[in-house]
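Coming up: chain A.
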Amino acid sequence: MTYEILLAGFGGQGVLFAGKLLAYCALFEGKEISWLPSYGPEMRGGKCNCSVCISDEPIGSPKVLEPDLLIALNGPSFEAFVPTVKAGGKVFADSSLIDAACDRTDIDCYMVPATQIADDNNLAKGSNIVLLGKLLAETGLFSTDTVRKALEKNTPASRAHTIDNNMKAIALGMEYQG
Partner candidate 1 sequence: MEKVLMKGNEALAEAAIRAGCKCFFGYPITPQTELSEYLSKQMPKRGGVFLQAESEVAAINMVLGAAATGTRVMTSSSSPGVSLKSEGISYIAGSDVPAVIINVQRGGPGLGGIQPSQADYWQATKGLGHGDFHLIVLAPSSVQEVVDLVSRAFDLGDQYRVPVMLLSDGLLGQMMEPVSFPEITAKEVDKSDWAANGTKMARKHHIVNSLYIEANDLEDIVKERYARYAVIEAEESDAEAYQTEDADIVVVAYGATSRVVKSAVNKARAEGIKVGMLRPITLWPFPKKQLCAACENAKAVLTVEMSMGQMVDDVKLALECKKPVSFFGRTGGVIPTPAEVYAEIVKLNGGAK
Partner candidate 2 sequence: MAVVFERPHALCDVRLHYCAGCTHGIIHRLVCEVIDEMGIEGETVGVCPVGCSVFAYNYFNCDMIEAPHGRAPAVATGVKRARPDLNVFTYQGDGDLAAIGTAETVHAATRGENIVVIFVNNTTYGMTGGQMAPTTLPGQVTTTTPYGRDPKANGYPIRVCEMLSTLTGTAYAVRTAVDTVPHIRETKKAIRKAFENQKAGKGFSIVEVLSTCPSNWGMTPKESIKRLQEECMPYYPLGVYKDIDAEGGETK
């Protein structure tokens, strides 16, 4: 099984971090992985996206052009990338920041008020993780134990307190029924 995942939003929304968590989860489960960020000036305050491929086979092209799974953190990336999602694919989008609706019927689109949920629970800037939680709930890709391990691996000691907050954001995303 191969998953091609695209995460997209503005710089600063934690696009790369959420992608990294997915990549580390896959690492802990012995999968083949690639993680490819957009880079350079386009990352500075502008659009930001990240391709993650997870497979049992060696990864060919690491750049995700037709994602199986899309996490869209803002309107522009929703509009740009929803049309590229493979038929049968899934979209996880932050409805707090995105007005548009999904006009495709061949994909599943989960609109989650992720920013609202994060803000309501004192988890500012946690919208990326809330959406990640929803993705995990709908795909069953990784267990919460694996996610915790990935968080521990990617959180410096000085910010260890954020691990529980992020796990809470994962749980909120998983629980959300829109």
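Criterion: a contact is a pair of C-beta atoms (placed from the backbone, for glycine too) under 8 Å apart; a residue touches a chain by one contact, two chains touch by 3 or more; residues count from 1.
Inclusion criterion for the candidates: all candidates are chains of the complex that A comes from, given by their letters.
A quick note: this is a predicted structure, and the numbers were derived from the prediction, not measured.
K.L.:
Any idea which of 1 or 2 touches chain A in this complex?
P.N.:
My answer, from the options 1 or 2, is 1.
K.L.:
Across the complex, what residues on chain A touch candidate 1?
P.N.:
Residue positions touching the partner: 20, 23-24, 27, 32-37, 39-41, 58-63, 65.
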